[in-house]
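One protein chain omitted, others in place.
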Amino acid sequence: MKSIEEIKSAIEAAVSGARVGIVPNGSPSGQHSLLLDPQHAVAVAKFLRDDKELQLDFLSNATGVDWLDKEITEKVKVTRPVTKTVDGVDQTMEETVEETRKHVQPGYLEAVYHLYSMARKHGPVILRMRTGNRTDQVELPSLTPVWRSAEFQEREIFDLFGIVFTGHPDLRRILMWDNFKDHPMRRDYVEPDDFEYEPTAHDEVLARAAAHRAARQGSAVAAAEANAGAER
Amino acid sequence: MTLSPYFSLTVLFVAALAFGLTPLGLAWLWGRAFSPAKPNATKNAIYECGLESRGDAWMQFRPAYYLYAIIFLIFDVEAVFLLPFAVVFTGLGYAACLSMLVFVLLLVEGLAWAWAKGVLTWE
Partner (left out) sequence: MAVDEKLKIELGKQGVFVTTLQELYNWGRRSSIWPMQFGLACCAIEMIATTMARYDMARFGAEVFRPSPRQADLMIVSGTVTKKMAPQVVRLYNQMAEPKYVIAMGACAISGGPFKQGYNVLKGIDRYIPVDVHIPGCPPRPEALLHAFITLQKKIDEQHLTGEERPPHLDGGAQGEFPVPEYGEHDLEPPSNPGVWPVPITIR
């Protein structure tokens, strides 16, 4: 199979205007992935499926990833002019200083597709697409028109992560019920508070159960105080 | 006085009726005495594997369902006859082979007819 760089250049040659990035994977498997831009993703997918050399005709897996906002602390070497007095003469010198900078990398949702070729017996080629943010720009193009096996998996991603796939033929929730509002696999998902009975709680569950008990006792105390106030 | 030949039949008939109806009557009496009925809307609802039923059950089914069932019979009957045929195949004469061939060809003709009519493609 072609290397990831070769595939990248093949895509850029075939689909005009397509911006393709490479997300490296440092693990021994070395399965680097291609980062597609959503505008050209469907055209790129069609190319990958129909190209004679690649023939990636089998989508084995589609999954979602939730990336939270990340605060990145990095040390940057900055060169700036410093005025110093050397031998009684003021001199302006360039000095290199290390500075600690912080910036917030906005979070996004990501859809990951694993492609194989049944005809050529090679793979995987991994595609990634990223949404604009985690709240309102959560639309990505659906690859179901290209690979039919993406249909249920994209529905699952929609259900659990909340990525809206435009062009999907039947985008409904698949695991949760229809009027469910949350997306349970997002990292900021808040579970319903049903920790009233935890006979063998430990770790995180113990903390949640303790918080539940405290909230209930607190409300009971508050209700009792309110009652006492009304009687007075 | 001679008894009518139907008398014994009548006795048997009454006994047969009683045999069936007595347990039902006893069960009804038991229910009246001990076990009160508790009907409710969920219990009396149409059974639909636990889901709430929607619409009417009296609807038209596509004839294609029945055609599929009939075509399935072709393969089913064929398999039933072909297996014993294959078991004794080496010991058979020309006549047996020929009649089996006719039988299979008749079934294949049915399949070919269905194929030509476009029954095998599901729309």
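Order as written gives the chain letters A and B; numbering starts at 1 within each chain.
As a working rule, a residue touches a chain if its C-beta (ideal position, glycine included) is under 8 Å from a C-beta of that chain, and two chains touch if they have at least 3 such contacts.
Treat the numbers as computed from the prediction; the structure is a model and nothing was measured.
Enquirer: So which of B:34, B:65, B:94 or B:122 would be touching the chain we can't see?
Expert: B:34
Enquirer: Take the complete complex as the reference. Which residues in chain A touch the chain that isn't displayed?
Expert: 175-182, 184, 189, 191-192, 194, 196-199, 204-205
Enquirer: Residues of chain B in contact with the chain that isn't shown?
Expert: 34-36, 38-43, 45, 47, 49-52
Just so it is clear, only the chains that are shown with their structure count from here on.
Enquirer: List the centre-to-centre spacing of chain A and chain B in whole Å, with centres computed as mean CA coordinates.
Expert: From the centre of chain A to the centre of chain B is 55 Å.
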